[in-house]
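Every protein chain of the complex appears in place save one, which is left out.
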Amino acid sequence: MSLSFLLLAVAALCALSFYFGRQRAVALSGGRYSNLHSLPAHYGTYVALWCGLPALLLLFVWHTFQGSVIEAMIIADLPAEITSDSGQLSLALNSISLIAAGNGQHLTVSPEVVDAGRRLANLQSIANAALIVVMLCGAVIGVSLSYRKISPELRARNNVERISRWVMIACSAIAILSTVGIVFSLLFEALHFFSKINPLEFLFGLEWSPQTAIRADQVASEGAFGAIPLFVGTLLITVIAMCVAVPVGLFSAIYMGEYASPKFRAVAKPALEILAGVPTVVYGFFAALTVAPFLRNNGAILGLDVSSESALAAGLVMGVMIIPFVSSLSDDVMSQVPKSLRDGSYGLGATKSETIRHVIFPAALPGIVGAVLLAVSRAIGETMIVVMAAGLAANMTVNPLQAVTTVTVQIVTLLVGDQEFDSAKTLSAFALGLVLFLVTLGLNVFALKVVQKYREKYD
Amino acid sequence: MTDMASLMEDRAAAKVISDKMHKPVDWDSPKIARNIKKRYAAERRFKIYGLSAIGVALLALFVLGFSIVSKGYSAFFQTYIQLEVHFDPAEIDPDRTGDPAVIGKANFDGLIKQSLRERFPEVTSRRDRRDLYGIVSGGASYDLRERVMENPNLIGQTRKIWLISGDDFDMLNKGYIDAEVDESSRRLNDQEIGWYNALVEDGAVEKQFHARFFTSGDSREPELAGIWGAAVGSFYTLLVTLALSFPIGVLAAVYLEEFAPKNRFTTIVEVNINNLAAVPSIVFGLLGLEVYLNVMHLPRSAPVVGGLTLALMTLPTIIIASRAAIKAVPPSIRQAALGLGASPVQTVTHHVLPLAMPGILTGTIIGMAQALGETAPLLMIGMVAFIVDIPGGALDPATVLPVQIYLWADSPERAFVEKTSAAIMVLLAFLILMNGLAVYLRKKFERKW
């Protein structure tokens, strides 16, 4: 029983309830709708809502918990020697789910696991069947209760509107929920990580090599989780990107806003916006396959040793990506400088560039600082370009010709492929994610405040 | 009366000054003339800075576009090799059953190898033969099988057939492998290039439009890999994203713009929306990994999880655009409807939303375009797996176009570079289409109140 089929079934039930609810209201009205408090369609909607909402709510709750509950049940039945070791447990759970899906023929596992696999398949089919029954029950109860309530006096419209209001509030609350979700999922795993690794060592350690032993018998280093090299790498690439994006973006905005003819603007502005719409993976490809080789070859001519994955390539391309962001934000900001200031400057005989440099730019500076901070936060959080062009080596260097790694690159590397939610290696990604989230959040909040204050000043 | 007093004082002071006689500036003095010249030079310089900034940006755009098109256009064509294939009944259907099941199991690969051996009888050593078989792609046997299944009369005949070539020979034909460089530093040795040249002399090498690129899923063999699987994955992912983010986003926007009282809840929601819009996308990936996979146990690599994750990312875009569109509907319309006795909800559904819909749709399309190009969060939730099959639904393992691009960009084969560029061209074409649609909608329904 697939999810989409269930949803379709609920939708069909809702349509039916709407029809019957409406019919009943029409019948009760005795042909004159003015006898009813609300329009017949409101009665139909009223019943349909009572049909669909409980069913969907149940579906959502069920799906949220089904997996964890069944897993807990399976684990409870497994012998202690498997459950005591977390590595073995996750391996066993993996096999169990394979067996349950009918793909476990080639596995050589203990009979308990095979049994558990069968049980899992069993439980899953029971759960799915139960879900359908529960949803149907919810829908039927909702429909019958609401259907019986229909009477000419029932304030169906008000009821429907009240419900829709709550639905709307719930939709708005999703914004809060996702922030809470982000904070909790990051915090939960990060705390897990910090119980294994000292937070101070993480924040101030100078060595990063998370490749710990996956299997216990492997002889491998302990793994070092000092994130400073990542922060340095991130910062280095961000600085390079800003060196490209800020002057180019700012001057583009100035030229567009102050000098360009409408015709020129009509062509150049959308062209700049295209730069903003190009997916980051495309920039990554461009950085790795066009810019990096170009830099390496030209570096060789100049006698410079540019590594094939250099901070410079990633930073330059990231800068290009951020140009339209800086230019449109600073364009906004500068166009908000009141015309009277321009007039004052022109009235004194200042040229355009003098007016821009001495009057408009200083007046817009707070807003521009805000825009640049937003751009910095973008650069810090950018992932694909650095993943594809910056490299993995956690070098502690500020030489832009060398390969560095960044916070986002490490998150991707640590989480693509095998994930072990009990090893510091996997968990460290969440700790990095938490740092990334907090830093970008801080930058954004601060930048938005600066920009807002600036706007208020000239409103 | 202090004001009056200070006025008098000022007046007295001003009198003193005016005695100091006003000396006009000599605007024709050489010093001033020099200064003016300098200022105009600075003005010109400044203008040039601005122009060159735009030039840099446009140049970057041009180089980006050029490098992708020049690397990628050749992927839309594929080298085919013409071979004389003998459809040996003994190999295909020894008992002459005509049963498709039997024919389907036949060793078509062997037929191709046989014809290659016949074409180049001088090749005898095992190693050389293995090189020789590389001329034709491993996927050619499937094509051959299909051909025979469709037309069983072929069995027993000998036909000249165009077969898809191996990726290295394709690269050679497209000029990406330089026969002039030292043998050790190229993918094909002299002997292989000799075979290729012999085939070219026969007129047995040809470039054909590479339809397979658009119709097949991923493959380890560049010449067999296509974007259809990723495109379908993108489609399901976006479907889920749209189904969630559009209704939720619009309802939230309506609530915030039309109904929400100015209270703490509303403020918190607004702050959250603004901040979510600036949270790095990879963080949403971490959220998806933790909540959807670890807590809710949804299937890994499935478009439904990708869609759920991207929906959260797109939500702020849609809410912000929808709010702007709703705000642009003039209050007079609302007052007119309310004045006729419509309830606030009726006012919104009958009047405000229809009028705001073009703006909302524009914002939604732009949000979808962003989601279509998004890669990083999908890597977190396992949509980065190597998946050959075309996904049949939102719960099947799948990948999406940008992730496919990432995967191919990582592949070492030279032939994947052109595939990657071509996939980028397809992705960009979709994005241009979507943004073009958004611009068209905005232009068409733009209304000045």
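Each chain gets a letter, A and B, in the order it is written, and its residues are counted from 1.
One rule holds for everything that comes next: contacts are C-beta pairs under 8 Å (C-beta built on N, C-alpha and C of every residue); 3 or more make two chains touch, one makes a residue touch a chain.
Note that contacts and distances are computed from a predicted model.
Enquirer: When one chain of this assembly is omitted, its UniProt record names it as which of these: "NADH-quinone oxidoreductase subunit N", "Phosphate ABC transporter ATP-binding protein", "Bifunctional protein PyrR" or "Heme lyase CcmF/NrfE family subunit"?
Expert: "Phosphate ABC transporter ATP-binding protein"
Enquirer: According to the contact rule at the top, which chains on display are touched by the left-out chain?
Expert: Among the chains that are shown, those touched by the missing chain are A, B.
Enquirer: Can you say which of A:L348, A:V398 or A:L438 touches the chain missing from this structure?
Expert: In the full complex, the listed residue that touches the missing chain is A:L348.
Enquirer: Have a look at B:N35, B:T267 or B:Q335 and name the one touching the chain we're not showing.
Expert: In the full complex, the listed residue that touches the missing chain is B:N35.
Enquirer: Can you say which of A:I74, A:A363 or A:A394 touches the chain missing from this structure?
Expert: Touches the omitted chain: A:A363.
Enquirer: Can you name the residues of subunit A that touch the chain not displayed here?
Expert: Contacting residues on subunit A, toward the hidden partner: 338, 340-351, 354, 358-359, 362-363.
Enquirer: By the contact definition given up top, give the residues of subunit B that touch the hidden chain.
Expert: 3, 6-7, 9-11, 13-18, 20-25, 27, 31-32, 35-36, 38-39
To be clear about the criterion, only the chains that are shown with their structure count from here on.
Enquirer: Calculate how many whole Å lie between the centre of subunit A and the centre of subunit B, each centre taken as the average of the chain's C-alpha atoms.
Expert: Taking the mean C-alpha position of each chain, the two centres sit 18 Å apart.
Enquirer: Please output the residues of subunit A touching subunit B within their complex, sorted ascending.
Expert: Listed in rising order, the residues of subunit A that touch subunit B are 2-4, 63-64, 66-68, 71, 157, 160-161, 164-165, 167-169, 171-176, 178-179, 181-182, 185-186, 188-189, 247-252, 254-256, 258-259, 268, 271-272, 274-275, 277-286, 288-290, 320, 323-324, 327, 351-354, 356-357, 374, 377-378, 380-384, 387-388, 408, 411-412, 415-416, 419, 421, 429-430, 433, 436-437, 440-441, 444-445, 448.
Enquirer: Inside the complex, what are the residues of subunit B that reach subunit A?
Expert: 39-40, 42-43, 45-47, 49-54, 56-58, 60-61, 63-64, 67-68, 71, 247-249, 251-252, 254-256, 259-260, 265-266, 268-269, 272-276, 278-287, 289-291, 294-298, 304, 312, 315-316, 319, 343-345, 369, 372-376, 379-380, 384, 393-395, 402-403, 405-406, 409-410, 417, 420-421, 424, 427-428, 431, 435
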